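Scroll down for the structure; my scribbles are underneath it.
All protein chains but one are shown in place.
== subunit A ==
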Amino acid sequence: MAEIKLESIRKSYGRTEVIHGIDAEISDGEFIVIVGPSGCGKSTLLRMVAGLESITSGDIHIGDRVVNRLEPRERDIAMVFQNYALYPHMSVFDNMAYGLKIANVPKAEIQARVAEAARMLELEPYLDRKPRQLSGGQRQRVAMGRAIVRKPAVFLFDEPLSNLDAKLRVQMRLEIKALQRKLGVTALYVTHDQVEAMTLADRMIVMNGGVAEQIGAPLDVYANPATLFVAGFIGSPPMNVLSHDIRPGRGALDPGAVIGVRPEHIDLVAPGAGLIDLDVAFCEPLGAETLVHGTTAAGDKLVVRIDGEVELPADGTRIGLSIDPARILVFDASGRRIET
């Protein structure tokens, strides 16, 4: 039983408010990723759930308790830190066992739980080593082991993969996902990496400037971004933004409003045959796909994602773009999505 409920959470440092009221309900066993650019308040939010930061106003429920005033250890959580935060003078075994020792768990059970976690994380040969004798990936595993052995109601991850190299990051990402599925523990995961967010999350919270711009399943957020910020942040390359309406039979947009279209929802056709023409600046062939960069007649920059085997348009040529009008999203001057 570990639902998490955030009720209008606010955080201020002195007079500066950094989190402007966040509401979210997380059900038991769900994997929630909080994603956003640096400085958006995502780590602060996580640390408030952990009990490492005080809550200025609002309530955090874990299970059926309000935990606002509880110490971290009383909240039934475990946290994995960005720099692993392993105790340098303790062996891998002691690092994982420390929390249990403090909780006065019987020795035999500590032994059993650590052995189980070590087996799951393939750390068995390293139990006697000190953290400095381990590689980055192994340290990461020890940090996860330390979280697992406590059998918490909630896992909290604070950018746990950002210190690993690209290859290891992908591998550990899969392992974290598999582990969380297996243990069925509610997880809150903070990252600035949208690929991590897309691949790990059951639902994600996209944060910007201390507010939750959108909460939803990754594919849903991708297909139906609620704001222009989400449209630009989720997806790589980001959604194209055009300052004038290209849909047939439509008048001009309201002042400040824009339309957006995903790079993969555009097809190349002969000049004049599509909704709009594009002057190709250059192409980036990536193998499986190719990104065509160019400028529209109105001066907007635009990227098209096409199949890698399609013949590339030459730089400087003009091509036509065919776009399904239903794929075009409209955002008002404040960046909110509007239905038309």
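What we mean here is this: a residue touches a chain if its C-beta (ideal position, glycine included) is under 8 Å from a C-beta of that chain, and two chains touch if they have at least 3 such contacts; residues count from 1.
Quick note on the criterion: contacts and distances are computed from a predicted model.
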Candidate names "Tryptophan synthase beta chain", "sn-glycerol-3-phosphate transport system permease protein UgpE", "Glycosyltransferase 2-like domain-containing protein" or "1,2-phenylacetyl-CoA epoxidase subunit B"; UniProt protein name, chain not shown: "sn-glycerol-3-phosphate transport system permease protein UgpE"
Touch criterion as defined above, residue of A:I102, A:A288 or A:A326 at the omitted chain: A:I102
Which residue of A:E71, A:E309 or A:E339 touches the chain not shown here: A:E71
From A:R65, A:H89 or A:R119, residue that would touch the chain that is not displayed: A:H89
Subunit A residues that touch the omitted chain in the full complex: 50-52, 71-73, 77-79, 81-83, 85-90, 98-99, 102-103, 130, 132, 146
